[in-house]
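We show some of the complex, not the whole, and keep each chain where it was.
In order of appearance the chains are A and B, and numbering begins at 1 in each one.
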């Protein structure tokens, strides 16, 4: 028979609630708000642990050679990515608690923390790495590496050795049969031009949808979807790009609904991470102005430069530039339509 | 010279991140979402610790025999109450993370937790007790006590031995000089009736402001502000009620602005606690329907009954029934007006 479970023991509160040791206490300095500073960071670290828990399960599903659409696999991936989104949404809101600490209150203990800084949050780096942000693509990577101790550097290295979500996503998109399997496209009637090739047809439709000032998009279209050399330095191959665009265009068909939600939710996560960085940057700006961060960085400037470089799924976002109006979409062959649906009708 | 501070050590992450032991793991059962269940509760407990930290500092300010309005005391009380409000606001939002767990996912591990339950969160009980909710006024107190182990019961008992925020507030209101100090009211000219007593005058003004169906408010007015016997079972004395109403009415004068924010912020906290209980109740309802909670309670019903009984500052809220239109407010004697303002003009 199982032992009775007691709330405080189950949650290991003896550890959780005995983990707050303000530096100001050690120095005999009165700094009421250091407790808040510690607790909010601990709360963030708990949530990062949860996000990593979700990402690990997502990763193990993607690592299968095949994701059976009739299994709960894809549903779970999407569901857990949505949960990560919800967590990040609360994490952004949580900054409002930090903002109740005024600059003068922060100064009471700020100098005691040197040279520690948020850069050293190894779990947050793991989250970014698992999604697909490589060390070599980080803004200011030398500085960033210099802040970590040997054990943490090794942890990052090991994380990067594994494939990331974006890499697994690329493989999964490449395996998708519909957009490129000629067998499925028999009987396709082009709505533009004479050809019977879907992508040729689509390119013509796209071209005619462009307005003044957008003509250079055609060249980009060619590069993204057909130029093998172009994708050399990108994560998505031409084929993966085609599959992703196909999903976006025909997302109303049952079998493409979860894939569409998957792509959309990754953009959502990118946006939330970006929002987190942005609000974080504004908060730092308001808290320390142009002063140097406790870790020696220029604080706000770092965060600002990271904003642009740290979008992980920008390649998916870009595909939105290549949609056309739904009423102009090429109609699919009946046989293909059938294969995009349910057995039961 | 101080030792370099490192982020992970400073935050004691070796404890914080090694405190998640799912019961399902021990039983070899696959229950992905138990990690979420543990981490969200740990996060709540961290925030309760922070709220207690704030309440302790507020309490120690109130315990002074005198709060000097020219010191930062009252500002700090209000500032920290606002922070508690911000924390509760995020805590309510945080329920949306819990709501990503579906009933079926919860069932994967729910029975393994018996008889533990959220009732056993001793820190939350301390928060309520510090604000002023006594054990004897709790809904279902026998059940509640039966859930706690001896150490936790003792903790609650000790907390209740101290005066609560609402009791200290009553004393502080009673000390307020303006509403009742006859010396300050010389030269007061009644706008209603012939008397020169502020409260007689105000009562007449209030009476004439009532519309059809509100006449019983007059009797209530008498009881709250002047009937000593009536207040026997309440926390606010007649005098404290008068002081609080005076603050609400003349909050535009400089010296009453922080006191007004204080009263207002306590109502805000009550509302947020109530909102937390309400959303919590809805969530439990959706999660387990009419089934019995892991602690053996009827779950939703408990939370529902607690909703009404657990308002702590209802006596302040009630005072809003006794305001009159600002343009009908009795004008204050010039000398009193001066004493409500700044030295510098």
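We take it that a residue touches a chain if its C-beta (ideal position, glycine included) is under 8 Å from a C-beta of that chain, and two chains touch if they have at least 3 such contacts.
For clarity, every value in this text was computed on a predicted model and none was experimentally measured.
> Starting from the 2 chains in place, I would like the total count of identical chains in the complete complex.
4
Following the convention adopted for this analysis, only the chains that are shown with their structure count from here on.
> Rounded to the nearest whole Å, what is the centre-to-centre distance of subunit A and subunit B, using the mean of the C-alpha atoms as each centre?
Going by mean C-alpha positions, subunit A sits 39 Å from subunit B.
> Would you mind writing out the residues of subunit A in touch with subunit B in their complex?
Against subunit B, the touching part of subunit A is residues 2, 4-8, 10-13, 15-21, 23, 32, 35-36, 38-39, 41-43, 45-47, 49-50, 53, 57, 79, 82-83, 86-87, 89-90, 93-94, 96-97, 100, 112-123, 149, 152.
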